[in-house]
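This report refers to the structure that appears directly beneath it.
Yeah, one chain of the complex is gone here, protein chain that is, but the others are all in their spots.
Naming follows writing order (A and B), and every chain is counted from residue 1.
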Amino acid sequence: MLESLYKYAAPQNFYQLSRRLTPWLAGAAALLLLAGLAGALWFAPPDYQQGESFRIIYVHVPSAWMSLFVYVVLAAAGITGLVWKVKVADALARASAPIGAAFTFLALATGSLWGKPMWGAWWVWDARLTSELILLFLYVGYIALQGAIEDRRMAARAGAVLAVIGLINIPIIHYSVEWWSTLHQGPTVTRFDAPAIHISMLIPLLIMALGFKLYYAANVLVRMRCELLEAERNSAWVRQLGS
Amino acid sequence: MNPARRKKLIIIIVLVLGVGIATALALRAFQQNLLYFFSPMQIAAGEAPSNRAFRIGGLVVAGSVQRDPQSLAVSFTLTDTLESVRVHYAGVLPDLFREGQGIVANGRLGNDGTFIASEVLAKHDENYMPPEVAKALAAAGKPIPHSAFKQTP
Partner (left out) sequence: MNSLGEFLHMGGYGLYVWGAYGLSAAILIWNAIVPTQREKSLLRELAARSNGRSGP
């Protein structure tokens, strides 16, 4: 186990493994997303209070979960790169940022499209929405930092520091609805009690969430390969790829 | 330290400081908004500000909604089951506005102790179920747990 970990921490081995894995992950993600979409738009019943508008949950909640998950991956990869100087970890952090930013933007935008008809407002400055907006700023700040520093190792180090500082925001986002009075409701699924959502509505949500996760896995592998090709463009293994 | 390295270091320091300051400012602004709304009980206890606008949150009391047939004016009573406040509002109500629904209204207290709202938002809870299940629960006399407003006595 540890041995294979060492093996695939080497960029050239990782590159080959990633090329083999990506089509399977992408295919599985596409199947799950299509199945989830059918469940979300067709098979799930409307909500007793919110009617059909409730279906926005199936894109809003997986996006929001992924916005947190990807950030934790980014920060963990950043620390790994900082401490053990693993190039693949640096690539993982750098490749995760644009995907995480996209999920965060989607969570905010779909939430807005849901908030207007149900709450009566596109946006409110409550603790949940504000902390999620700060998460978007953290992603954008990370991406800007990577763009501003030409030297990749320096950029990775600075990015890791920023990511770790921003990690404090993750529990704040999750618990904001419990710690403070917010317009946003409390957690439906990620809580200690049984989920407060009917099983017929829960299943498509879980399928979508898994689809989003596999989408991220496939997408981040492609982006990591690009990062590694650019970072290692003068190394022997990259030169060999060209010939 | 050579000039190129020094320049990079300065960029990093400025960026980290910038993000830090932005976060600190956001959190400061946030601090005033952390308590997004006051409950009727807090208002009865005099905790809500009297000189500026604030938000009130509670459940719409069944049978308390009075609509003016000539205009959009509406008044209703908000309760947290312990205290209640009469709210006056003129404007479009959200689709989820109904008796028993959680509501957050922005406005200020009038001299007579009623709340003059300039904006009314609906606060729903985290329960999702098909209409048939909700009906079956109601028929069985089991109340649907409404936890949009947790009571902290």
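Definition applied: a residue touches a chain if its C-beta (ideal position, glycine included) is under 8 Å from a C-beta of that chain, and two chains touch if they have at least 3 such contacts.
Keep in mind that what you see is a predicted model, and the values were worked out from it rather than measured.
Engineer: Could you run through the displayed chains and say which ones the absent chain touches?
Structural biologist: It touches the following shown chains in the full complex: A.
Engineer: Considering the complete complex, identify which of A:113, A:144, A:189 or A:210 is in touch with the unshown chain.
Structural biologist: Checking the options A:113, A:144, A:189 or A:210, the one contacting the hidden chain is A:113.
Engineer: Return the single residue from A:8, A:105, A:137 or A:175 that touches the missing chain.
Structural biologist: A:105
Engineer: Which one touches the absent chain: A:10, A:31, A:83 or A:226?
Structural biologist: Residue touching the absent chain, from the options given: A:226.
Engineer: Go through chain A and note every residue touching the omitted chain.
Structural biologist: Those residues of chain A that touch the unshown chain are 26, 37, 41-42, 46, 51-53, 55-56, 59-60, 63, 95, 98-99, 102, 105-106, 109-110, 113-114, 116-117, 215, 218-219, 222-223, 225-226, 229-230, 233, 238-239, 241-243.
One rule holds for everything that comes next: only the chains that are shown with their structure count from here on.
Engineer: Would you kindly tell me how far, in whole Å, the mean C-alpha position of chain B lies from that of chain A?
Structural biologist: Centre separation, chain A to chain B: 29 Å.
Engineer: How about chain B: which of its residues touch chain A in the complex?
Structural biologist: That would be residues 8, 11-12, 15-16, 19-20, 22-23, 26, 30, 33-37, 39, 57, 92-97, 104, 119-135, 147-148 of chain B.
Engineer: Taking the touch rule as given, give the residues of chain A at its contact with chain B in the complex, in rising order.
Structural biologist: Residues 45-50, 53-54, 57, 117-121, 124-127, 130, 134, 137-138, 141, 144-145, 148-151, 154, 158, 161-162, 165-166, 180-183, 185-188, 196-198, 200-201 of chain A touch chain B in their complex.
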